[in-house]
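Sharing a structure, written as structure tokens. Questions coming.
Only a single protein chain was left out; the remaining protein chains are all shown in position.
Letters A and B mark the chains as written, and numbering starts fresh at 1 in each.
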Amino acid sequence: MTAPLLSVRDLHVTFGLDEGSVRAVDGVSFDVLPGQVVGIVGESGCGKSVTMRSILQLVDEPGRIKQGEILYRMPGVDGQPETVVDLTKLAKRGPQMRAIRGAEIALIPQEPMAAFSPVHTVGDQIIEAIQLHHRQWRPDGSGLSRAEAREIVVDLFRDVGISMPDQRVDAYSWQLSGGLRQRAMIAMALSCKPRLLIADEPTTAIDVTTQAQVLALLRELQRKYGTAIIFITHDLGVIAQMANSVVVMYLGRVAEQGPVDAIFHAPKHPYTRALLRSIPSIVGQTQVALPTIAGTLPHPFNRPSGCPYHPRCDERKGPECAARVPSLKPVDQGQSVSCFLHHDSSDTQ
Amino acid sequence: MSTPQTKPVDPIIETESLVEERISVASNWTLVWWRFRKHHLAMASAAILMALYAIVLCPDFFSTQDPEFTEARQAFIPVQGVNFFDEGRLDPWVPAIVGKRNPVTLRMEWRTDPSQKVRVGFFVPGTEYKVLGLFKSNLHLIGSRDQSQRIFLLGSDRLGRDQWSRIMHGTQTSMTIGLVAVTLSVILGIVLGGISGYFGGWIDQFIQRLIELLQSVPTIPVWLALSAALPREWTPIQVFFAITIILSLIGWTTLGREVRGHFLALREEDFVLAAELAGCSRARIILRHMVPTFLSHIIATSSLAIPAMIINETSLSFLGLGIRPPAISWGVLLQEAQNIQTLALAPWLLIPGLLVIVAVLAFNLVGDGLRDASDPYSK
Partner (left out) sequence: MTASHSVDTKQPLLQIRDLRKFFPITAGVFNKTVGHVRAVDDVSFDVFEGETLGLVGESGCGKTTTSRCILRAVDPTSGQILFRRKNDEIVDLAKLTREELQPLRAEIQMIFQDPFGSLNPRMTLFDNVGEPLLVNGMTNRAERTDRVADLLKLVGLRPEFMHRFPHAFSGGQRQRIGIARALSTNPRLVVADEPVSALDVSVQAQVLNLLLELQKRLGLTFLFVAHDLSVVRHISDRVAVMYVGQLVELAPTKTLFSRPRHPYTSALMRAVPVPDPRIPVGEVTLKGEVPSPANPPTGCYFHPRCRFATDRCKVEAPALREPTPGHFVRCHFADELDLTTAF
């Protein structure tokens, strides 16, 4: 098996607020293999965004990484062997982290309007990024001229399907339509040849027909460049189309993870099953009551004891669910689940 | 249509603690207070302001004597510090002042004589006054136990008036003028800004141009002109109100703009549309749904406007254009400190300036605290 590109190990992130501390991420582990698309699904408050921000070391105050490792495999430069760095150990604003952000790991944000400055042209902003991380294009460190960088941007724009790339390079973000802006954002994210792309709900703010185009583009680019993608979304349909493997999160913990087919066709965790049942399908019966998950998400200050899902679980096994936290155990080929139904109740964390 | 039956649909599981219960029934004002409470500097400043407004309510009680009592032979007496203990017992006293005329300059030179102690007491009888113009009292918070001996806690001025007592009365005028002028500005700001923001159209254009006009007028010459226009024969009370109105006529514009902005933003809010769809009248939408939403912001902004008003009043009076003697305000008191020679001789006459600084800082800190606290939903 290939070594993972990114490996999140037992990550804990807490937010110390006046009212008490909130465990936003509470022991999350998953791997991203090179060239693989990992989908992270979960509802609001499940910690998927905080996990993503932790990888980029962008967790805002008062959030703190309390425990755990985020191991990233850095390519060897100038014939040096590959090294594994723990991103949590790097200074948030230090030179190493800045070199990784954008160049090694890039982000496609949810709202492309906010990601571009309105006072510089889209092209200028991407050119600047390319010149800053010129080693990604010229490993010998010889640097890139403005004209060369501009050429790269025009090529990228053509790659992401922006028509008339020569002219669009000189446009301001507010002159572009929503779909074009999203494409320009993808071009920006790819501009420094990242090996890992984090897409944070990249299609939530756009219409369904544009979404279809953007998803098709991402799939195509992913095949072409072999970039690994962490795809964060709440839309199970998008996950089914995009991901190779899926991580299902609930209240800061991984409920279940595994290959996409197993998650959709042989879900093991009661939460995954309930979630899949609760979406209205485009082929199912209409105007009937949908199966729902009982109750509401608990308040962050009020985490349930034991398995975080047990108060809402309809397949609760017994008192151990409320007493102990189940650990994430492999159950099947590449599929792991943290639920006492699937492993011995002595396996606690 | 019949009344809906009340069998619950899909009941919701409760998972809550007592803390949440307390927060969930907390009104906006309670939430503002909870947040404000955490702001220690603002809380300390609020205490200072409360003390100052206690003085406003009854300056005579806090004075040691009649602020107008003139005794030319006691001019420029320096500050007499209070000692609380005498021979190990709690028995406050101030050292007596003994004066000797300098034979060369012919000026009185004062020095303290700790061997002569003037006994000071709390809640002692003194000059008679009326509390809020209602009932008579002669009780003073602090004063000389021997009524024939005057004490000067903050020294005296060139006419031998007690500066401590004058500051107490000046506080009343200056703090009141700030509050009243801001209240008037708030009323003008809410009414005009509200009309401008809610109705829009030409009336909005008109009010906006008026605000621009008022803001572009250089304020000091306008004050000069307006104050100069006040008839000389007006009583201090009339002058006081005239100055207040002048200050607020110019001061409402910023608030007016802010209120207009709030109205414009709120017009687009869903809950305002919901009120409209419920069938609420225009007046009800404005008064019940819109104004309460930004009132806490307005109060925070106003508390930041009070210090500006106080400074304005002080500057005007200092220039001799605002409150005129015999009325006392901080600005009037600072007039005494207008020339360098007097300052060299009696630096304590600058103490009212210190008080202006303290009050302005306190208002600013409270305003900042309120502003931070006034949006409890912004997390």
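The definition used in the following text is that contacts are C-beta pairs under 8 Å (C-beta built on N, C-alpha and C of every residue); 3 or more make two chains touch, one makes a residue touch a chain.
What you see is a predicted model; the values in this text were computed from it and never measured.
Tell me which residue among A:2, A:44 or A:142 touches the hidden chain in the full complex.
In the full complex, the listed residue that touches the missing chain is A:44.
Using the document's definition of touch, tell me which of B:167, B:226, B:275 or B:334 contacts the absent chain.
Checking each option in B:167, B:226, B:275 or B:334, the one touching the absent chain turns out to be B:275.
Looking at A:74, A:113 or A:297, which residue reaches the missing chain?
In the complete complex, the chain left out is touched by residue A:297.
Using the touch definition from the top, which of A:145, A:281 or A:302 touches the missing chain?
A:281
Please pick, from A:17, A:114, A:164 or A:212, the residue that touches the omitted chain in the full complex.
In the full complex, the listed residue that touches the missing chain is A:212.
Of the residues in chain B, which ones touch the absent chain?
For chain B, the residues touching the absent chain are 1, 3-12, 14, 20, 23-28, 31, 269-271, 273-281, 284, 289, 292-293, 376-377.
Write the list of chain A residues that the hidden chain touches.
43-44, 177-180, 207-213, 215-216, 219, 234-241, 243, 260-261, 264-265, 274-276, 278-284, 286-293, 296-297
The working rule: only the chains that are shown with their structure count from here on.
Roughly how far is chain A from chain B, centre to centre by C-alpha average, rounded to an integer in Å?
Averaging C-alpha atoms per chain gives centres 54 Å apart.
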